[in-house]
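This is the structure I want to talk about, given as structure tokens.
With one protein chain removed, the remaining protein chains of the complex are shown where they sit.
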Amino acid sequence: MRFVDEYRDAGQARALSAQMAALCRPGHTYKFMEVCGGHTHTIYKHGLEDYLPEAVTLIHGPGCPVCVIPMGRLDDAIHIAEQPGVIMTSFGDMMRVPGGRGSFLDAKARGADIRMVYSPLDALKIARQNPGRRVVFMAIGFETTAPSTAMTVLRAEAEGIHNFSVFCNHVTIIPAIKAILDSPDLHLDGFIGPGHVSAVIGCRPYEFIAHTYGKPLVVTGFEPLDVLRSVYQILTQLAHGRSQVENQYARVVPWNGNPKALNAISRVMELRPYFEWRGLGSISHSALKMTEKYAAYDAERIFHIPGVRVADPKACQCGEVLKGVLKPWECKVFGTACTPETPIGTCMVSSEGACAAYYNFGRFSRQRVKEATSP
Amino acid sequence: MRFVDEYRDAGQARALSAQMAALCRPGHTYKFMEVCGGHTHTIYKHGLEDYLPEAVTLIHGPGCPVCVIPMGRLDDAIHIAEQPGVIMTSFGDMMRVPGGRGSFLDAKARGADIRMVYSPLDALKIARQNPGRRVVFMAIGFETTAPSTAMTVLRAEAEGIHNFSVFCNHVTIIPAIKAILDSPDLHLDGFIGPGHVSAVIGCRPYEFIAHTYGKPLVVTGFEPLDVLRSVYQILTQLAHGRSQVENQYARVVPWNGNPKALNAISRVMELRPYFEWRGLGSISHSALKMTEKYAAYDAERIFHIPGVRVADPKACQCGEVLKGVLKPWECKVFGTACTPETPIGTCMVSSEGACAAYYNFGRFSRQRVKEATSP
Amino acid sequence: MTTEPSEETTAAWAETAVREAGHLHRPTREDQVLERIERARRGKARIREELITLAHGAGGKATHTLIEAVFLEAFRNPLLEPLADGAVTDGLAITTDSYVVKPLFFPGGDIGDLAVNGTVNDLAMCGATPRHLTASFILEEGLPIADLRRITASMAAAAHAAGVHIVTGDTKVVENGKADGCYITTAGIGALDRGATLSAASVTPGDAVIVSGPIGDHGMTIMLARGELDLEAHLTSDTAPLHDLTGRLLAACGDGVRCLRDATRGGVATVLNEIAAASRTCVVLDENAVPVRPQVRGACELLGIDPLYVACEGRMVAVVAPHRADAALDALRSHPLGTDAALIGRAGDDPPGLVLLKTCFGGTRIVDLLVGDPLPRIC
Amino acid sequence: MTTEPSEETTAAWAETAVREAGHLHRPTREDQVLERIERARRGKARIREELITLAHGAGGKATHTLIEAVFLEAFRNPLLEPLADGAVTDGLAITTDSYVVKPLFFPGGDIGDLAVNGTVNDLAMCGATPRHLTASFILEEGLPIADLRRITASMAAAAHAAGVHIVTGDTKVVENGKADGCYITTAGIGALDRGATLSAASVTPGDAVIVSGPIGDHGMTIMLARGELDLEAHLTSDTAPLHDLTGRLLAACGDGVRCLRDATRGGVATVLNEIAAASRTCVVLDENAVPVRPQVRGACELLGIDPLYVACEGRMVAVVAPHRADAALDALRSHPLGTDAALIGRAGDDPPGLVLLKTCFGGTRIVDLLVGDPLPRIC
Amino acid sequence: MCLGIPGEIAEILPDHPDLAMVDISGVRRAINIGLLDREDLAPGDWVLIHVGFALSKIDEEEAAAALDFLRSIGDPYEDEIAALRESTIEQG
Partner (left out) sequence: MCLGIPGEIAEILPDHPDLAMVDISGVRRAINIGLLDREDLAPGDWVLIHVGFALSKIDEEEAAAALDFLRSIGDPYEDEIAALRESTIEQG
């Protein structure tokens, strides 16, 4: 596959790896956060840690749009799905995520009509095909996904489809990064910046990180060489005492983002005063809701929503994992009480979460495996 | 079973049989019509013909409420059943009867929600349990059944249930008997009168048959000895040159019928100017419809009904069978093209129809069977 | 009394026939029509419908037509051809059935023991000793796992009682609204170690027709358990494994046993029609001899249904040679599952392929295959 | 270049490991945690859910838990215990599967040939020659009879191709909305006449892991054929009977063949996890060696699905002794159904019970059982 | 037409104005008695049931009279047949 396979070359990875090792100051350790769950996934799926200098630790950030949805919010969605005549539509990612009353899959088993879609446009199509039903799209995702939801609402409006609405859970990445940067117990040396969010918002919004907080940030693609190259670039900045926003992913990310996409969002949505993030707590201006003008497409307004808040379980140490204070396996419940089948904390709920990725892909002793797989 | 088993005694049947033979005038033959399909069923199910004098032939009349529904009327019912949100309810008898577009069972197979009920009250219960659906009761039957439908509508009104309606196909027996008496090619010597209709209308309405047409009529119960006794009574009247209305079934039928039941009918229903009977054609004032006052419970008013008329097939010789001109097996298509699985004419559509009863229960040579079953 | 009734017009034929001469019989015009009809009925099965309806699953005419016109037509081979309870080959009997009962739990049993007993019984009807079962589940999402545990527990108990193991299985889950809680398909393998060669075709005029107990309990229990009819009665399903009962019968009567059939879907009437058709005999039943519980009869009368068509899950029809009838009844009655066994009729020779009933009233009528399920005849 | 990377921090371990000394290994704290987790995973299966969900039918962890905690718990016996493709006893292999595919007809096949091939394959995986099939149908009222004819025709053709007969069957019809057109359950009996003793438990470190062809064709074809994703591709199901291929393999390698598994529900990854768990070996795969068609890969990338978990219906995993690997590949490749057979990995000894993947990128990761179906990871 | 079955009233249901529990050979169903006079009915009475409604109260006297008639012609005849049969056997 073009624009994919070129970035999976093991030979070049070995070369980068050697270069990176050379960039590390002896005796020094480095902690970089990949904000985006997509990167976490890439790192584990390709076994990328085998190429990282020992001195470099990657901290898996909060950028998994599935993981950050608070349980109460999912309970609200299930409540909507259980109303008579409703068809709830959702990306596959969300189906197995447990709320306080189980997951979408559980609700479906209890009888709710919940369907998986690939695109919000598919949800709209279902609405078109089922005029007697009320079709709700469970909208999740960062700025990457919000424009698609917005475009779908605009299309519903243009076509005069009135049995379609959006349960809007879109979140914005900058306030979350800022919340992490402001937390006292955190030590980070740089950021692997989210590639696809940046395709929409561009690179400028990160500049405060480089300027105010003095941390390098490299906007990064999702193939393994993209990530390695990005680590290489951060290490280079650090070696040269720089802190800048760089764009490793220029083939996809224009420096100024996608103005049409930003425009679509702003036509249909506006910032919420605050939104609760699972594992991180309430963050102000960190999420989007439908505007008054599109109230007719706003499931939050159409349906009476209980709005129950479910506290994160006590055993959960996700906050520490998200900030890099603990490694996933250092959490007391990791792998025993907390597994992908029965997640306790947010980092376990989707395969992009730090704990789930480590559990699914990295749950083995690298030392022993080296022995097992050596020819 | 009390009031059942006493009337199934073979010994007493043999005695009655002997008495009847004695009542027959030598060289004379007798044709009696059992108006009611229930009697037809009894006659075949119990093998009652084995007890009849050779001179007596029973003609199976039009009194099967299922058989007389014209195909177009069933198509209308299926049309209603196929409207969105509708639950059609029907007695089991009606489920397999074919209209122009197949039967209720076929429509159900195509996706319509059609349910079998034992009582119209069960249909009302379904309406109560499914407030979001529109429940229609396919009302069929003679005066016996009409009061139950009427009572159910009155109860729906009392309970304020608004998602229940009746597709009214109730018919009245007297006009049908009169139509048969008036047909030129018919020769009948007496009538076995319908027992359960008479439990509602009483015995008086038949008096014109005895007085104007000079034919004996005996209101008759449904056990085999009831029917034999009734034939005996008719033969007795004929032997004595009498023609009267007699009530063989006095344990159930009061001479004046059931005033409460008649009242229930008249509160909710009124006579139609005319109604088409399958096999007999249009008969004036022979059926009931909902009154204006109960329009809200009248499926005929609530739903747009195509009202298609489907002509009886050409091959059909039901008219002749119903009048006793032909025996069922004398019809050209009997048992080959016309069977209970693929009925062509009305007499084959329900097990109470003359042809179906003969096909299902009597389709064997009595002479050969005598040899086969003799000890 | 002076007028002895003529033989033609009264039921006295039963007595007078004794005095009658030979079997000389000149066909009337009615006979000719009936003959034509029988020829039409024996012709190749043809499906006229375009869609599957519930009738195709009821065990009656529609089912037979579907099986002959579609399944047998497509799969035809000598083992399948007899369309018996199972296939018999190489010393083995093989059978399968799917179970789709609603409700899943009912007085006297549940879908689990039904699925085990039903397949054990089909093996038993082949004259085999049941050995191994397979069990395949189609579960509807939303089925309570507690229900599934209850079902598997009764399967295990039923298997234990029948001396078989469930040796392999499969599980599929379908979406809500694509099943009805739980469907189970069992297949079974039995050893043909009882020396019996059973077949419906071997039934011969004169043979005795026996039923192992009261009929219709299962079907009526299910009908009532659905709750739609709002009827209540103390009735329980007769579901039971019959391999031990058949073992005892075969031990007592050896090859005097012609044919065994469990009277499931379609009831005793359907089984007897299959036997009459396969053997070209005429089965003549005595309505008075057919054991039916009062409650089953009451519900049947109320609904206008004939108990002969109501399903059993622990009753069988056995056809035995005339001289073994008493031994057969003794053997059956000595077993707890056969205490009410009854001789209900005989095979005759004419008219071939028909089942006739001498009614309790002394008349005679046909007991034909139904098209589909027995529908309540209410109005 | 002056700084050769340290063995700890680069993927150069593949080379440097050659030069390494013995297997001395001091467990770190992470190792201890991992050990605790493995113990927890090996513990008795427990179901936490109250209701059946689709995950229980997907073939992954939830299915395994359900089978062990409910079915095995209730039915436990020595033949069932290995939970293999079929049970093996008295020279016979016995298997069953239910088929619930949607749509009923798809590029390359339909539910009919699937139901025959699937059961033929399970027998073949036992090392048996398929002999007899049973077929039980659950039909939804409203199914066009023409569709049923198409299905039975392809069953007949598939049975003919596999040299088996459908010797007995059953048909049930359920109400509209209680099935999805047609469900088929087949059971199969095979003769263990090939002299092979196959079991997942017999897999030994060093054994070669072979797959008989490109993976994921069936699953992806079905996903596309549903039309919900609006994806188009020239893809056809790989449904095929593998008995002939296994016959050739067994003839060539004799008891060098340890274990055969058709990679159906849950795909190659699930089968390998079962093998690793049963044999307590560590299966190490080479991602570069796993054959995947470009369209399957394209669709997988688009949906965020790993092809290792996508179902095949005509591919198998064969584990063979090291010295028979070449012979096995030759035998498979000489057969039309095995032309693209590939050696995709090896069994190792540590960590036991895990499947590891050497990624195309040179890294290593676990390939675990999924909880349920692979869900698209889109956003 | 119109299947009607006799059933025995087991109980007039107190909470429902028009319902009685009726027994048919051990099978029970709540039957609507709104078409009859409630005061006229008591447990032990028999009614004719049609589609869930009691259509008529069964008149025991009329029933007994009808049976008496049947017996009046049936019994002598049966005696005669029995005599005939015996004489046949003696002949045979």
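Lettered A, B, C, D and E in written order, each chain numbered from 1.
Assume a residue touches a chain if its C-beta (ideal position, glycine included) is under 8 Å from a C-beta of that chain, and two chains touch if they have at least 3 such contacts.
Predicted model only: the values in this text are computed from it and were never measured.
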{"item": "Omitted chain - touching chains that are shown", "value": "A, D"}
{"item": "Hidden-chain contact residue, picked from the options D:I52, D:I145 or D:A299", "value": "D:A299"}
{"item": "Residue touching the undisplayed chain, where the options are A:Y30, A:Y44 or A:F91", "value": "A:F91"}
{"item": "Option from A:L121, A:I174 or A:L271 whose C-beta touches the chain left out", "value": "A:L121"}
{"item": "Hidden partner chain, touching residue among A:V200, A:V245, A:L288 or A:C316", "value": "A:V200"}
{"item": "Touching residue (missing chain; options A:V4, A:A239 or A:A295)", "value": "A:V4"}
{"item": "Residues in chain A touching the chain absent from view", "value": "1-4, 6, 9, 11-12, 14-16, 18-19, 36-38, 63-65, 91, 118-122, 141-142, 144-145, 147-148, 151, 194-197, 199-200, 222, 225, 229, 248, 250-254, 258, 260-261, 264, 352"}
{"item": "In chain D, positions touching the absent partner", "value": "1, 15, 224, 229-234, 294-295, 297-299, 301-302, 304, 377-379"}
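Criterion: only the chains that are shown with their structure count from here on.
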{"item": "Remotest chain, chain E as reference, centres from CA atoms", "value": "A"}
{"item": "Pair exhibiting more inter-chain C-beta contacts, B-D or B-E", "value": "B-E"}
{"item": "Central subunit by CA centre of mass proxy", "value": "C"}
{"item": "Most remote chain, CA-based centroid, reference being chain C", "value": "A"}
{"item": "Inter-chain centre distance, chain A versus chain D - centres from mean C-alpha coordinates, in Å", "value": "32"}
{"item": "Computed distance of Cα centres, chain E from chain D, in Å", "value": "67"}
{"item": "Sequence positions of chain C contacting 2 or more other chains", "value": "1, 4, 49, 51-55, 141-142, 175, 229-230, 294, 297-298, 301, 377-379"}
{"item": "Shared interface positions of chain E, touching two or more other chains", "value": "1-3, 5, 24-25, 50-51, 76-77"}
